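For this depiction, one protein chain was excluded, whereas all remaining protein chains were kept in their positions.
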Amino acid sequence: MKGLVLDNLRRDQLTDAISKGRRLDGRGMSEYRKLEIRPGIIPKAEGSARVKLGDTEVMAGVKIEHGKPFPDTPDQGVLIINAEVLPLASEYAEPGPPDEDAIELARVVDRGIRESKMVDVNKLVIVPGKEVYLMYVDISVISTGGNLFDASSYAVVAALINTKFKILKQEENGSVTPTGETSELPIVDLPVSITAVKIKKGIILDPDVEEESINDGRLTVAYDQEGNLCAIQKGQASGLKVEEIMEMVKMGKEKVPEIREMIRGALEKNG
Amino acid sequence: MMNLIDEGGKRLDGRSFDQLRPFSMQAGLLKSASGSAYIEQGGNKILVGVYGPRDSRSRYGTNQDKAVLRCRYHMLPFSTEERKSPQPSRREIEISKVIRDALEPALLLEEFPRSVIDIYIEVLQSDGGSRGASITAASIALADAGIPMKDLVSAVAVGKVNGHLVLDLSDTEDKEGEVDLPIAVMLNSGLITLMQMDGKLSEDEFRQAIDLAMGGAKELREAQRKALVQKYFKEVDS
Partner (left out) sequence: MEDDKAGRYVLPGDFLGSGEYKSWANAIKIGDKFYATRVGVLEMGEDRIRVIPMSGPYIPKLGDVVIGKVIEVMPVAWTLDINSFFNAFLPAQHAFRSFDPERDELSNKFKLGDLILASIAKVERGRDSMLSLDGEGLGKIEEGEVFRISQVKVPRLIGKKGSMVQKIEELTGAQIFVGQNGIIVAKGPPESITKVKRAIEIVETMAHMSGLTDKMEDLLR
């Protein structure tokens, strides 16, 4: 996918500001852009959320189905996360099957959710070894304004917490039918993804599309409620020093409580 | 047959026969697109982005004399009751084509030779009549992109449920009713640019159904105009 060629005047201004500990849009080095989370915007989906992070806009929807568990986890529900960058999301996006960037996006978000054990999949079993709930989570990127990883992760987290699904049971004849009751998902953690990039010698969180286009290394870390690191993805074809990585992790960890509160707040207000 | 009309002559959602579902339209909300629009009509929530005219040489399909119009109608996986696979279905491919054919007659594509105009339609949530709502919204997005056009295209479905002709079918009316007849029209010239039908109508009923659709299209056209006025001339009025 071809992308933005930033003009050199702007690039120089950006790198100059960052070397002085400032950002051109006035944000602090650790400051996120305005984050808006609107859960439940697609009533037909069991769970949904639309997230705006600056100019980045992402939707996530959850559909709950039932089917056979994976053979190696017969007593667990199944979580499947897909991502698509919609062709209207930017002038560089094209219609077609997900490209490597979209697949990376889905897998990075997936690992943060899965490894934090956010959803207790042991409780999503209808008949052990035979019938379990399948959680399909689809990420649709509406506008690529930088930092898709975090925006997508927040959308998925919010959509999962927003989810209400029909409880199913197996009849004696083997068919699976609704009991008539609904339930929320068994949510036991609230992971927060934080993305940092290095530009020259400066490190910033939540890069916008211009900052992203000139970054010298990217690190996305998911943190669970205990403050543990539960998933990491280093991005961009460049090297990061150990000290730089530790600095990114530290900045991220300090940011997590604020973002977690914003996600909780948005869900309570709308929920 | 399912009972879709009550004794008082009202439909399941309380509408009269010639009444549209609640709708709202907005122009120009995507920052990076040349033009965009959003429509809600009944349970439909549809976002349209137009990119172009842009160079067609790095993309397939070039016409020396005019712009090539491309259209993709796509439903998000969570837009339906049952999850929809992200791969384009045969239904989506056909709808993409008929929407393109419904919009192209309105456009003056010869102003942009060797270029391409892409219309991306994303159904965030689907309900009955999503192709009509898509056309109505795409027309706003094309005007927002500054693509010259003879007229806006407005579209709505009419149908027959329990023997009555009704305007703007809901999902249930579409599935349980006898006839679905989506129509798109350029109202200035009266030219119909999309017409499809499933089901049986007599010649008289067919004629009446078209008139019913025209009435609905007029109302939708007013809303299309309002959405554009709201974006371009809002500060003029206030």
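For clarity, chains are labelled A and B in written order, and residue numbers in each chain start from 1.
Rule of thumb we're sticking to: contacts are C-beta pairs under 8 Å (C-beta built on N, C-alpha and C of every residue); 3 or more make two chains touch, one makes a residue touch a chain.
As the structure is a computational prediction, the values presented were derived from the model and not from experiment.
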Option from B:Arg54, B:Arg100 or B:His164 whose C-beta touches the chain left out: B:Arg54
Hidden partner chain, touching residue among B:Glu40, B:Asp127 or B:Asp144: B:Asp144
Options B:Met2, B:Ile93 or B:Val229, residue touching the unrepresented chain: B:Val229
Hidden partner chain, touching residue among B:Asn3, B:Ser16, B:Ser89 or B:Ser189: B:Ser189
Where the unshown chain meets subunit B, residue by residue: 34-35, 52-55, 64, 108, 112-115, 143-152, 186-189, 225, 228-229, 232-233, 235-236
For subunit A, the residues touching the chain missing from this view: 5-11, 13
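Following the convention adopted for this analysis, only the chains that are shown with their structure count from here on.
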Interface residues, subunit B side, partner subunit A - complex: 30-33, 36, 43, 45, 47-49, 51, 54, 72, 74, 76-83, 86-87, 118, 120, 122, 124-126
Contacting residues of subunit A [partner subunit B, same complex]: 41-45, 48, 55, 59, 61-63, 65, 82, 84, 86-91, 95, 97-98, 136, 138, 140, 142-145
